[in-house]
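A single protein chain has been omitted from the complex, and every remaining protein chain is retained in its original position.
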Amino acid sequence: MAFFEMAKTALRTVLSRPATIRYPFEPAKKTLLTRGHVTIDESKCISCGTCQRKCPAQAILLNKEEKTWQIDRLRCVVCNSCIDTCPVKCLFMDTQYTAPVVSRGVDIITITYVKPVKAADKGEAQG
Amino acid sequence: MTKQIIIPFGPQHPVLPEPIHLDLVLEDEMVVEAIPSIGYIHRGFEKLVEKREFTEYVYVAERTCGICSFIHGLTYCQGIEEIMKVEVPERALYLRTIWSEYSRLHSHLLWLGLFADSFGFENLFMNAWRIRERILDVMEQTTGGRVIQGSCKIGGVRRDINGEKLAQMSKDLDSIQQELEELTNVFLRDASIKHRLKNVGVLSRDDAYSLGAAGPTARGSGVAIDLRKTGYAAYGKLNFQPAVESDGDCYARCMVRCRELFTSIDLIQQAIRKIPDGPTDVKVTGAPDGEYFTRSEQPRGELVHYLKGNGTKFLVRSRIRTPTLTNIPPLVKMLQGCELADVPVIVLSIDPCISCTER
Partner (left out) sequence: MTTEEQLTTSIELGQLIGRVEKFKKEGYRLVQVNCTKIGEVYEINYSFDKDFVFRNLRITVTGETEVPSISGMYWGAFVYENEMHDLFGIQVKGMNIDFKGNFIRTSIRYPFGAAIPKGEQP
């Protein structure tokens, strides 16, 4: 049986600096690999739709006609699946968490990728 | 005969943030019977397997539990690999072992904190969670997720840890070990804690075995069931002895978990020393056809995933039997004949994770 087993730890904690971060005055912890939110390089996306098919939460919707890529941030579970499967590596993981929101909604991004035209019919395309 | 009254315990209870409901039949202050019921948060994950490809179901399986998520992912992947006869590279197996043991450390520290809170030792709760934070930091640095690691995939792992980081992790663990010694000394030696936990919620060895207790609940009663001894992942190549106590009371279960913290640290250190170089994943093609019961040791006990495929990309059935489900009958037995004031401590001593029980 021991008494005051905790005293040493308690004393040291009183005298040392707090273990917590004073968020939001100090930024929250982040690491290089932290999964925050998915971003897209809209100039590289070839609209193949792999990310949409491989999304376990069905958060991504790709519209081929209107050339938009949309993501429901509240559905997204930030699992990295789309980034791993993207054939042209146009998706990235940002380490910053998304800001809090008060209503549901989707982020719509217009894809600006233009299919490179072959050298032979280049003149035709320009004309 | 004394008049019997029924007191409802949960689903909302200060000591337990998870929804389990117990109807306690009391005679004076003594519990004569406890009737459990769950089902407040049934999510139907097992049904989702019919709608998601088996490769994506890893992410779903991982999200079964917020505490031992990595081990759920690992167990699922192991099952699919077994059905499809995939040979996983050595290095991936070692990395899986390292992350599993980190999960165990974090889960046990979380439990120690909550347990301290259940008997009213707030300061100890904070201290346990402060150490846990250092474990979670390592998890985040190596996998990208504090809670949902998401680093396991069919055929290997998704991320590698480089040698420099492994050396640093090993060094960090030395200092964590010192802090843990200080922490567990309080749990195991302090007079007031001993007084609160000794001879509370006794589960005999026979009861523990025949009621199917798993994990620390079983090992606290002297039943040496530790699925890590079956040698899945890299456990077969590491040297360890499961912690077993024979008293079967809350103190014994607490002691088992305290000792397991050090076993886990030792296992990680061994794995870091032995980890071979090489690839971390293999390409998996085709679809699973067959069935397998895959088993692993979670922080809470034995976890069973039953997987059945029919040769398409969608599995027919995934059944997740979590350790808490099998620990409910022993809990009911423990509660019979205890004092009403001991109920929260006893319920917590099996480390209930109701959310993962309900899938």
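A and B label the chains in the order they appear, each numbered from 1.
The rule we apply is simple: contacts are C-beta pairs under 8 Å (C-beta built on N, C-alpha and C of every residue); 3 or more make two chains touch, one makes a residue touch a chain.
Owing to the predicted nature of the structure, the values given are computational and were not obtained by experimental measurement.
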item	value
Partners of the unshown chain among those that are drawn	B
Options B:V58, B:L197, B:L211 or B:V256, residue touching the unrepresented chain	B:L211
Full-complex contact with the absent chain, from B:E18, B:E62 or B:E81	B:E81
From B:L16, B:I328 or B:V343, residue that would touch the chain that is not displayed	B:I328
In subunit B, positions touching the absent partner	35, 37-40, 42, 44, 46-47, 81-82, 86-88, 209-212, 227, 229-232, 236, 292-293, 295, 302, 304, 306, 308, 316-317, 319, 321, 325-326, 328-330, 358
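Here is the rule we go by: only the chains that are shown with their structure count from here on.
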item	value
Geometric centre distance via CA averages, subunit B-subunit A, whole Å	29
Residue numbers on subunit B that touch subunit A, as the complex places them	52-53, 55-57, 59-60, 63, 123-124, 127, 130, 133, 137, 140-145, 148, 150, 158-159, 182-183, 185-186, 189-191, 194
Of subunit A, residues touching subunit B in the complex	1-3, 5-6, 8-10, 13, 19, 29, 31-35, 54-56, 77-81, 84, 93
